[in-house]
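Showing chain A:
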Amino acid sequence: MNGWNFVIVGYSFVFVGLGVYTAYIIRRGRTLSKQLPPERRRFLG
Partner candidate 1 sequence: MVHSGHIIELSDAVALLGDFPALAGLDLEVAKGEVICVEGPNGAGKSTLLRLCAGLLPLHTGSGVVLGKDLANRDERRELRRQAGLLAHETFLYDELSIIDNITFWAKANRSDLSTIEPVLDRLGLDGRLRTVKARDLSAGQRRRTSLAIMISRRPHIWLLDEPHAALDQAGKDAVDSLIKQAVGFGATVLLASHDRRRARAVATRVVNVSGGRILQTPASEQSESSVEATEPVAVEEPPSLASTPAVSALPGRPITKGFVNSSTTSETTDNSATSSPSPDAATEDGSSPDEQTKEPKRVIGATNEPVEEPTDSDDSVDDLFADLLAAERPPSLLDDGATKTTSISDDDPAKETP
Partner candidate 2 sequence: MTDTKLEIGHELSSGGLTTTGTGSKVTKVLGVAALVAIGLQLLFGLYYSGPEVVQGEAVRLFYVHVPSVLTAYLGFGITLVASIIYLRKGSQFWDLVAGSAAEIAVLFCAFTLFTGAVWGKPTWGVYWQWDPRLTSTTVMFVMYLGYLAVRRLDLEPRVRSRRAAVLGIVSFLNVIIVHYSVDWWRGLHQQATFGVDTKLDGLMLFSFFLGLVAFTVVFAWLLIHRFRVSWLEHQLRLARLDEALVERRAEGTIDGTTGAIS
Partner candidate 3 sequence: MIRDAVLIAKKDLRIEFSTRVTLAQILPFGILNLLLYGFALSPDLKVVGAERSVLEQVAPGLFWLAVLFAAIMALGRSFAIEAADGKLDALQMAGIDPAGVFLGKTAAVALQIFLLEVVLGLAAWVMFGPPLGSAMLLVTTVLITTAAIAAAGTLYAAVTAGSRVRDTLAPLLVLPVLTPVLLGATLATDAAFFGPTSDGTPWLLLIAVFTLLFVGVGMMAFGSLLEES
């Protein structure tokens, strides 16, 4: 039984999903931090 196609589908879903989510988070962080003055950007001021 050859399951390579299923393996490929499964792996791509996971890693593409991770990539998309990561990109979303990073971009969101960049946009938000641009809207704030530096003294507000301390994570736990």
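Candidate entries met the following condition: all candidates are chains of the complex that A comes from, given by their letters.
Worth pointing out:
In this section, a residue touches a chain if its C-beta (ideal position, glycine included) is under 8 Å from a C-beta of that chain, and two chains touch if they have at least 3 such contacts; residues count from 1.
In this text the structure is predicted, and so the values were computed from the model without any measurement.
For chain A, the touching candidate in this complex is 2, chosen from 1, 2 or 3.
Residues 1-4, 6-7, 9-11, 13-15, 17-18, 21-22, 25-26, 28-30, 32-38, 40-44 of chain A are the ones that touch candidate 2 when the two sit in their complex.
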